[in-house]
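Note that this complex is displayed minus one protein chain, with the remaining chains in position.
And now, chain A:
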Amino acid sequence: MLDVFTILTKGGLVLWSKEYVSTVDSLDYLIQDVLIEERAGANSYVHDAYAFQWTLANEHELVFVAAYSKILQLPYIDELLKTTKRHFLSKYASEIKALGQRSAVYDPESGEGGLPTFDGFEEDFGLILAQLEDKQSHKGPKKPRKFEQTKKFQSSLQGSKQAPSGDTDAIDEDNIAKNLEELSLRRSHRLAGKKKSSSAKGSADTSENDSDAPKKKKGAKKEARTWEGKITKGDLQALDYSAGTADPDAEGAEISRLVDESKMGNKTRDGFYEVQDFDIGSSKEEEEEEEEEEESEDEVRPSTSGTSKGGMFSFLRGITGQRELTPELLDPALAKMKEHLINKNVAADIAEQLCASAKSNLTGKSIRGFKSASSAVRDGMEIALRRILTPRTSTDLLRDISQARLQKRPYTISFIGVNGVGKSTNLSKVCFWLLQNNLKILIAACDTFRSGAVEQLRTHVRSLRAVTSQGHGEVDLFERGYGKDSAGIAKDAISYAKANRYDVVLIDTAGRMQDNEPLMRALAKLVAVNNPDKIIFVGEALVGNEAVDQLTKFNQALRDFSGMSQPRQIDGMILTKFDTIDDKVGAALSMTYTTGKPIYFVGTGQTYTDLKNLRVEHVVKSLLRLSVGLATKLVYPLRPGAVVLPLACKVRSWQPVVQSTPTAISWSRSFASKKGKEEAKKGGKKATEEDKTVEFTFNVDEITSRMSDSVDRLKKEFANMQIGRASPAILDSVHVQIGSSRMSLRDIAQITIKDPQNLLVIVHDAEYLAEVDKAIRNAGLNLNPVVDGRAVRVPIPKQTKEFRDKMVKAAGKSAEASKTRIRSIRQDAMKDIKREVKLGRSQNEGSKLETQVQALHDKWIKQIDQLLKAKSNEITSL
């Protein structure tokens, strides 16, 4: 069933709302996640338990939103939105128009200029909804929806109108329209004078009422469809007002609204354009033609306005009239914009999504004067791009670091990315900047894979020390050689940093292609084990479509392989090689749009100081700049006297040749050739040659600890499954969101057992009472806390049989998940063993290890079974 239907302005004022269940605050999430982020091209949005669908009325800056329980399939929502929108707009045309005019001043005495009330709409809405629901129940099983029916509806009224809808649809819609008309006539009879004047005005001066009138007519046009010959019956019924007692004037107005000759011709043309709208690939030629046509209509005219008669006409039209942006006007301009964006290196999918969103945001908007459709698209796109690129969270790393300092822990940043994008290089640049701010930094060399990686960092550390000898900053390298588990090294580095009071730990990881599963698993493990404060993805500004793929796959891997219930995601990006791309800055847009995360820095050159903050306006301008030839080139000249360091080259061995002054170091270096890289990729083989003392890192203890962690987690989960008796362990997993930090409930409150049926949570700081209450309520534990003075009382509900059955099932599910984790740990371990055997570990030893792992696996699986059995007994017996 429909839960909420709301009509609000884009400014955020709710004009009319009907709530069938208590308030859905998720509506704000819809606005924040979808409408502000320019994802309005999508069809629906799901948040928590609710699914949302919406439609925009851009000409009046209104949004119509319907929310319903996400488990329901409500096929009539599209139609409901559309019908309601049409009816609302036509019924309250004058009120909505007044709302749009800012000049009016509210006068409390007469009540003029105030916010109009739309209370009378309730009756109409009830009727619309009842009819649609009724229709739905009679329709029987639903046929698969046609493509036109889905995308069309949300895009616009215009678009929807052209859909060749089935007979039933048309007739039903007419029925609704008819009923509504009757309703309005009944009402108009009641307040005859007002209605009459407004409708007469509506049809008379079209030039002034331009933005409203077409809407009204379009509404009428729907009913007046005669070209299939099937609706005539419905029409007749609709026009048959013999039953009603309406006054003749109003009736006349209604009829004139229903049959509008001039618009009918327009309709077939609409139908013709229709196919091209959504089938861009197939009718390329026609589209181009259209585009040219559009160009001559839209752009040439203003430029010749000074001389020709047509220009004069458009000048006058510019002063007097407004035009409405229709999909036909928009499509060519949008197609051009899309192509333009792709030319600027924006990923094709994203360009498409942006244009779809722009279309839904612009359709119906009226433009004035000389503004062409393409300039409207451009302006709309500029705002959209700024919104996307503006970060949602603070990008002030220094502030975060000082926060961590107060908590007496090191701030950890890990750099991830594909091979050769400049992770180590930009890590050093970031390090240089942090050093300027007098921080003590530890670099963890966790690239244990590519030969030369550690030496590269060692060189960086040496030069960084040399460059910042006068400041208070310090930098050290934490290295453990090659071939080892990077997660372990990072962990050691962090605890070392904590012990030695470092402010920041920068974790350098090995580059990996996004499709390389074993390496991605290792990365997820590194993140899961160390939980760094920031995971920064380093990407090249040169990539196009690949950017999206890289980011989604990295995020996917972090999510899938971490084994955590709330996996980490990429927190931000560094865009490297930004000096090489001129104004093709599309990658910046693709990346921010894909992740919704900010770009922290851009790398713009070969020295340590070539790290900059991204300026949003600059990117927006570059993206929209039309002529590449005239573009001012983005060149970052070397400052005189700048120390040029061989940052970006992959170096196998570093040999300082001259070391005259600490700030001018030069090296003779051998670049890693492509062949060399390939060799390096063949596992640790390369390392074996160079460095004979390769250790085999496989360790059964580690497997044991990972497996036991996994079972511990299961135990915790089981403890959370409350069994009708108060136990503080129930609340162990509750975390409270306070400001931006997430704290364990145990840290901020004392949990005691008041009596067998009640827990008492005494919050240390009364300020957080509400948060604690909310956190317990939302922890998914099925608890209903009661705020009781300074404490929160948590009554433990008594269990019914059904509830117990449900809980046994849930326990089984968690046990199964735990088993899966154990199995995957075993699988990983087996792979590792095989690899090491290949590298030279003896066959015998290998098989011994394998049996050990297998035994461990069996043991833990058995334990899980036992745990589950015990838990099930406990639940059912109590």
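As a convention for this text, a residue touches a chain if its C-beta (ideal position, glycine included) is under 8 Å from a C-beta of that chain, and two chains touch if they have at least 3 such contacts; residues count from 1.
Here is the rule we go by: contacts and distances are computed from a predicted model.
Q: If you had to name the missing chain as UniProt does, which of "Cyclin-like protein", "Geranylgeranyl transferase type-2 subunit alpha", "Dynein axonemal intermediate chain 1" or "Signal recognition particle receptor subunit beta" would it be?
A: "Signal recognition particle receptor subunit beta"
Q: In the complete assembly, which of A:393, A:495 or A:847 touches the absent chain?
A: A:393
Q: Just name the one of A:97, A:472, A:501 or A:615 that touches the chain not displayed here.
A: The one listed residue touching the chain not shown is A:615.
Q: Looking at the full complex, which residue from A:130, A:770, A:786 or A:870 touches the chain that isn't shown here?
A: Considering the complete complex, A:770 is the one touching the chain left out.
Q: Considering the complete complex, identify which of A:32, A:69 or A:580 is in touch with the unshown chain.
A: Per the contact definition at the top, the residue touching the missing chain is A:32.
Q: What residue numbers in chain A mark contact with the hidden partner chain?
A: So the residues of chain A touching the unseen chain are 6, 8-15, 17-19, 27-28, 31-32, 35-37, 61, 63, 102-109, 113-115, 117, 119, 122, 302, 305-307, 315, 318, 368-371, 386-388, 390-394, 396, 398-399, 402, 433, 436-437, 578, 601-602, 604, 611-618, 634, 738-740, 767, 770.
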